[in-house]
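As structure tokens, the structure follows; a few thoughts come after it.
The complex appears here minus one protein chain, its other protein chains still in place.
== chain A ==
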Amino acid sequence: MNVLNIRNVTKTFGDFAAVDNMSLSVREGEIFGFLGANGAGKSTTIHMVSSLLKATKGEIEVLGKNIAKHPRFAKSNIGIVPQDLAIYEQLTAYENVQFFAGLYGLRGSLLKERTEEALEFVGLGDKAKSFPKSFSGGMKRRLNIACAIAHRPKLIIMDEPTVGIDPHSRNYILQSVLKLNEMGCTIIYTSHYMEEVEEICTRIAIVDHGKIIAEGTKEQLKSIVTDTKEIWIGVRSESNISVEKLKNVPGVVSVRIEDGQIKLQSKAEVNNLNEVIQQLIQDNADIRSVEEQAPNLESVFLTLTGRNLRD
């Protein structure tokens, strides 16, 4: 069964279509990745699914029921983790979760039980009585998640839940997503970090300009890539490297420097490695390693849009 059906949905703000005739389905038990650059229309889509915004056109079904006709049913079965932290600073971690879970009709001992369970789940069981003010960024993100899952929704929608946090918390969150999925939740995971999506999602849709430009499993998506290759060159000194000059090498499509690695994308049919390396030697880069990467979602995005996901 499909947990979510989006059919020909459009959302316009004035003349601008943030979501443009989008259709997609999410099946029960999936971790569905929703990948796209900033401003692609991911949040807008999610907000329509959770009834924060009304679709200008098209229809949305949650668990087989139209959300415009059965808003309470849809809302009760969804847990949303907003992109920006949505918690009360004056309430303790426990009170935050308790309040939001209570909005879903939980009361008394059941409410208490589920609140504790959710806090325990995100690893904040011992911080129940603390105020978010004393939390690190990662802990706040985890509380943000706890507030969305205590009522045990069938569909959990996470809108960029790992933005701006330390690697440890990020890992914790990714593991939680997998655990929630094992417990039977269907998950929509929105991100502009392709590594995350690649790591945990069972099926992925790539969004650009309000449209889905590709959809499928990782393998299906990567098979799209035939005309670009990605080369990573490890260097000891990156200070003198001119990204501009590298980009001018024939065939090079994009260049970025990350963690002492120069990550180049280039047209597959052009043999330009010699020129690239010559350029780097000129810039005193002190090359340590050169390796060609297998196609990843980044190159899929590049192939489809001609742009980098992070540009």
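Note that in this section contacts are C-beta pairs under 8 Å (C-beta built on N, C-alpha and C of every residue); 3 or more make two chains touch, one makes a residue touch a chain; residues count from 1.
To be clear about the criterion, contacts and distances are computed from a predicted model.
Missing chain, UniProt protein name: "ABC transporter permease", from among "Formate dehydrogenase subunit beta", "ABC transporter permease", "cytochrome-c oxidase" or "Protein PdhB". Only one residue in the set A:51, A:171 or A:296 touches the chain that does not appear here, and it is A:51.
The chain that is not drawn here is touched, among residues A:33, A:82 or A:210, by A:82. The chain that is not drawn here is touched, among residues A:100, A:135 or A:301, by A:100. By the touch rule set out above, chain A reaches the unshown chain at residues 47, 50-54, 71-72, 75-76, 78, 80, 82, 84-91, 95, 99-100, 102-105, 107, 147-148.
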